[in-house]
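Working notes for the structure below.
Showing just some of the chains, left in place.
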Amino acid sequence: MPRMSAEELEQFLYSHFPDSAHRAFRVERVDEMFAQVRMHFDKRHLRPGGTISGPSLMTLSDTAMYMALLGMIGPVGLAVTTNLNINFLRKPAQVDVIAECKLLKLGKRLAVGEVTMYSEGDADPVAHATLTYSIPPGPL
Amino acid sequence: MPRMSAEELEQFLYSHFPDSAHRAFRVERVDEMFAQVRMHFDKRHLRPGGTISGPSLMTLSDTAMYMALLGMIGPVGLAVTTNLNINFLRKPAQVDVIAECKLLKLGKRLAVGEVTMYSEGDADPVAHATLTYSIPPGPL
Amino acid sequence: MPRMSAEELEQFLYSHFPDSAHRAFRVERVDEMFAQVRMHFDKRHLRPGGTISGPSLMTLSDTAMYMALLGMIGPVGLAVTTNLNINFLRKPAQVDVIAECKLLKLGKRLAVGEVTMYSEGDADPVAHATLTYSIPPGPL
């Protein structure tokens, strides 16, 4: 069972990352080893040709992983990304992107997750990422 | 619908990769954008400490991706791996490992898939890989 | 010999990516299969704990690769990132970050490069990325 609700996670996110980019994110669902995060469509995330930019999708995947992890271990600020591998699969449409993160491993020192990202209303993924977080030693 | 059955794929695999390593593989299932491959447990794949070796799991993930891809495009010998990213998640047990490959993208030039590997009888994955194959230009 | 100078590449970058994030970038050097890009320190790129954010470093690595590639093939707007793998190595200092991109392969369809990123004045890298770009078929 997750230790934090979607609302608590979104509050944590906004209080720790007060920049505008993260304002586009909504934590829609958390579950056992799982989180779903929506990135609202925003013209500022476009790159030439009208595509949602790669860095926006990378930030989204990182945020979805962070939410899935904190959902399980609680509001630990010091977990950090150590590796991110992302494949860009299709040109995203100019709509919201939904990221689904599944934790593959939650160890004492490392957590690994995979994130599949979809344009709203399309079953074919636009990007897929795997991420590793290092979890600080502590009172867990 | 796949263009090749599990039996045809396994025959293709053995006729093209006649070395002993691949003899441990069974193509168990192919489906739309999907393949499942079993690696029979073999003491030769052990590394110190009695763990199935990383290279064995890498070879298994590459084979599962190759089978899923050929299932869709037919027996094209010239498709080659261009990128493989693998996370080792848990020490595998000394049993068969089952790899499930899901194709995330099947384009004209590139195919991308993800492979989750499980020790038989355990729901927690032992490794997860994402792979990219380059598909030669041709009469597809 | 590169087809574009550092000045031409920076102009191309700014005209195609007019958002503020890229304003922090300076194309410092281009050479055969090589580009060096500086990211000026900017408090907006900080994440909690005073570290330069992961997405900033990802954007920097992607930009350095794009500059190294366009330096070789000219101002082709349609080259796109297909894979990015980044390892975060150390907490960056609150100073400029310098990215050095070396192209490992420049094929007709795919280009692969590696990018090492340093905090100014420190020889130990803060992050390392490898990237693949897909190059559109065309009059090259």
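All chains are identified by letter, namely A, B and C, in their written order; residue positions are counted from 1 within each chain.
Rule of thumb we're sticking to: a contact is a pair of C-beta atoms (placed from the backbone, for glycine too) under 8 Å apart; a residue touches a chain by one contact, two chains touch by 3 or more.
Small disclaimer: the values here were computed from a predicted structure and weren't measured.
**Q** Please report the number of identical subunits in the complete assembly described by this file, where 3 are shown.
**A** Identical chains making up the full complex: 4 copies.
Assume only the chains that are shown with their structure count from here on.
**Q** At the interface of chain B with chain C, does the proportion of residue numbers present on both copies reach over half, so same, or stay under half, so different?
**A** Counting which numbers both chains contribute, over half are shared, so the two copies meet through the same residues.
**Q** Taking every chain's C-alpha mean, which one sits closest to the mean of all protein C-alpha atoms?
**A** A
**Q** Suppose chain centres are the mean of their C-alpha atoms. Which chain sits farthest from chain A?
**A** B
**Q** Indicate the whole-number Å distance between the mean C-alpha point of chain A and the mean C-alpha point of chain C.
**A** Chain A and chain C have C-alpha centres separated by 23 Å.
**Q** Averaged over CA atoms, how far is the centre of chain B from the centre of chain C? Could you give it in whole Å?
**A** Using C-alpha averages as centres, the distance is 33 Å.
**Q** What are the residue numbers in chain C that touch two or more other chains?
**A** 82-83, 85
**Q** Provide the residue numbers of chain B that touch chain C in the complex, in ascending order.
**A** Going through chain B, the ones touching chain C are 82-83, 85, 109-110, 132, 134.
**Q** Within the complex, which stretch of chain C touches chain A?
**A** On the chain C side, the touching residues are 16-17, 19, 21, 44, 47-49, 54-55, 58-59, 62, 77-78, 80-88.
**Q** Residue numbers of chain A touching chain B in their complex, please.
**A** Interface residues on the chain A side: 85, 87, 89-90, 104-105, 112, 114, 116, 124-125, 128, 130, 132.
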